[in-house]
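Here the complex is missing a single protein chain, while all its other protein chains stay put.
The block that comes next holds chain A.
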Amino acid sequence: MITFEDVTKRYRDGTVAVDGLSLEASTGAITVFVGPSGCGKTTSLRMINRMIDATSGRITLDGQDVREIDPPTLRRGIGYVIQQAGLFPHRKIVDNVATVPYLLGWSKKKARSRAMELLELVGLDPALAGRFPFQLSGGQQQRVGVARALAADPPVLLMDEPFSAVDPIVRASLQDELLRLQLELRKTIVFVTHDIDEAVKLGDTVAVMRVGGRLAQMAGPATLLTEPADDFVREFLGRDRGIRRLSFISAKEMRLSPSPSDLVIDEDGRALGWRTADGLAAYGTFNPETDSLRVALDAALLSPNGTAVAVDEEGRVRGVAGRDSIDKLLGEYAPPATGPAPGGSGGGSSSGAGDSEGAPA
């Protein structure tokens, strides 16, 4: 566990980057620091591995004050991933990944074989091991950056806007990859981003910071979306909070009806489309075991009759969920009536979202 106790960073010119920050980043969880530029999120991150020292207050790592540890020793025990990957251009990929093992004095053979394991873990072709960083794409470099941070198996990982320099598609796949890795590795991760969607997607806990280095709100992503603490957080979260929150509700409890006769199904049990006067119409599917209520609602909106098709992982139809089932589940997860005033996104074109958000008011 990483603990900030009333941590302040004041520069000599009087600028306060971080102001009385107190928070805990739980062991084995992803804690995201998010906020606009100038909110002190990166400064806060760098105070953990002492690339910046706090002016006052205390940061502890599993109970030990980081200032009692020699910085290079401290840093070798904390993985660090930086925005531009920051790979060493003059070293081959395998040696980049083996950087910390080398620093820790591992033999070259052991360090390299560990590096090869990690390349595989982050989903990179081992054939890339002998290349130089400039020969890799931005997304590949970023994966190498993650592999390098994990090389000496540190319990803590600091990630400073690691995916913000790659294009949206690559970013999404890197985010998914991180979540997959985290299921396996259970590291204590502190992740900095200015992208609230990224924060909400990745964070077990999200700390929203405001300019001047103060904590505005710290909560789980679903809570954050339903109960923003104040106008700043509400505004920072942006539009469509109601519908985004549905990503955190499992569709597992959805009541399914048997598939109606106008859903055409082939002999393998896969849907072909809805029968209409003009032929087959498109349909949307969701997997109740793994997907969220948001996916189910989306699937319903993609079908002409507003009915989502539930499938298993093989794609075989298990039943359908009409608007009534979706509505019922939405009702069960309606935000508490004691929450703050509605966010005022009623003018949105997505009627389903507006209804669900407006309901409890």
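By definition in this document, a residue touches a chain if its C-beta (ideal position, glycine included) is under 8 Å from a C-beta of that chain, and two chains touch if they have at least 3 such contacts; residues count from 1.
Everything that follows uses one rule, which is that contacts and distances are computed from a predicted model.
*Asks:* Can you tell which of "4Fe-4S dicluster protein", "ABC transporter permease", "ATP synthase subunit b" or "2-oxoacid:acceptor oxidoreductase subunit alpha" UniProt lists for the chain that's not drawn?
*Replies:* Hidden chain, UniProt protein name: "ABC transporter permease".
*Asks:* With the full complex in mind, choose from A:Gly40, A:Pro133, A:Gly242 or A:Pro288 the residue touching the hidden chain.
*Replies:* A:Pro133
*Asks:* Looking at A:Phe33, A:Tyr80, A:Phe191 or A:Phe248, which makes contact with the chain not pictured?
*Replies:* A:Tyr80
*Asks:* Check each of A:Met1, A:Val16, A:Leu103 or A:Leu128 against the chain that is not shown and name the one that touches it.
*Replies:* A:Leu103
*Asks:* Taking the full complex into account, what residues of chain A touch the chain not shown?
*Replies:* Interface with the chain not displayed, on the chain A side: 49, 51, 71-76, 78, 80, 82-91, 99-100, 103, 132-135, 145, 148, 158.
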